[in-house]
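Only one protein chain is missing from this complex, and each of the others stays in its spot.
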Amino acid sequence: MKVLYFAWLRQKTGIGEEDVTPPPEVADVSGLIAWLKGRGGGHAEALADLSVVRVAVNQEYVPLDHPVKPGDEIAFFPPVTGG
Amino acid sequence: MKVLYFAWLRQKTGIGEEDVTPPPEVADVSGLIAWLKGRGGGHAEALADLSVVRVAVNQEYVPLDHPVKPGDEIAFFPPVTGG
Amino acid sequence: MAVRVQREDFDVGYEVGRLAEGNGRVGGVTSFVGLVRDFAGDDHAKGQDVRAMELEHYPGMTERQLEAIEAEARARWPLEDVLVIHRYGRLEPGERIVLVATASAHREAAFQACHFLIDWLKTKAPFWKKEDTPDGPKWVDARAQDDDFTARWEKG
Partner (left out) sequence: MAVRVQREDFDVGYEVGRLAEGNGRVGGVTSFVGLVRDFAGDDHAKGQDVRAMELEHYPGMTERQLEAIEAEARARWPLEDVLVIHRYGRLEPGERIVLVATASAHREAAFQACHFLIDWLKTKAPFWKKEDTPDGPKWVDARAQDDDFTARWEKG
């Protein structure tokens, strides 16, 4: 699956986009976050406080228990500040 | 005093503006209206239904019991429809 | 104070741009442009065709009322600038009648003030529309709904 990071999450992870293949037991957003944090480095810091992280799966906002599957595009970003 | 008529009140009275000198007992807008209607013709028809007439004295909206005096500019017109 | 009553058309882009020009405190400009419709009344399906309208006003009182409305808006909201332009004379469908624009640091203030201004203007500024319909010219009736729209801005 493709994972995207925007704004300060991109800066903290050090990457804007990565292709990942988590183990099959990673079935939802929460699971994916735990797995990404476990890889250490910037990801753990970027995803430390989920109260300031929004998640989209396939470009739609989703809650943390939303399922994820191979082929999905998952994005992590701060609350939006456009307009 | 100067009396102005706008929109269909101007059409019904047949005049846009007139200088009038009512007798001294004409002290407020109601009195002026009664006196103007008493002169007959278009004025009686124009001022027949006061629910659709608005009044301004010296370019400010006023109620029917507002005083009028020599030198005032009194305007009669329908509810406004600008914008 | 910026209130203009004129026969001539106006340039929306220029006027809206000018409200913020050189003022870095402006975060948003809300504007409303009123246009002549090609049908009478509120319902397109039922309304008669309108070929043109004549807008009459009360010179002197119009400016005074618009300035009072503008002052009220500035007293209620933190506005950086305000502009009201209202045309009179003969206008055809599609022509601009009125422009109300408000500039503020805050979009909420700009929205509220612009909405307030057009609502108040509709029931206070002495303009009258006469529509040219297939049955001849007809004075437009004021709408009770416009009084309701104005009333909602009255202070408790």
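Just a few scattered comments:
When the chains are written out, they are named A, B and C in that same order, and each has its own residue count from 1.
The criterion applied here is as follows: a contact is a pair of C-beta atoms (placed from the backbone, for glycine too) under 8 Å apart; a residue touches a chain by one contact, two chains touch by 3 or more.
Please read these numbers as outputs of a predicted model, since none were measured by experiment.
Here the chain not displayed is in touch, across the complete complex, with A, C. Remark: the residues of chain C touching the chain excluded from display are 11-14, 16-17, 20-35, 37-39, 42, 44, 93-94, 105-108, 110-111, 114-115, 118, 149.
By the touch rule set out above, chain A reaches the unshown chain at residues 4, 6-8, 56, 59-61, 75, 77-83.
The rule we apply is simple: only the chains that are shown with their structure count from here on.
If you draw each protein chain as a dot and join the dots that touch, the picture is not a line, a loop, a star, or fully joined; it has some other shape. As a whole-number value, the distance joining the C-alpha centres of chain B and chain C reads 26 Å. Between chain A and chain B the centroid-to-centroid distance comes to 73 Å (mean Cα coordinates, whole Å). Among the residues of chain B, none is found touching two or more other chains. Taken residue by residue, chain C touches two or more other chains at no position, since every residue touches fewer.
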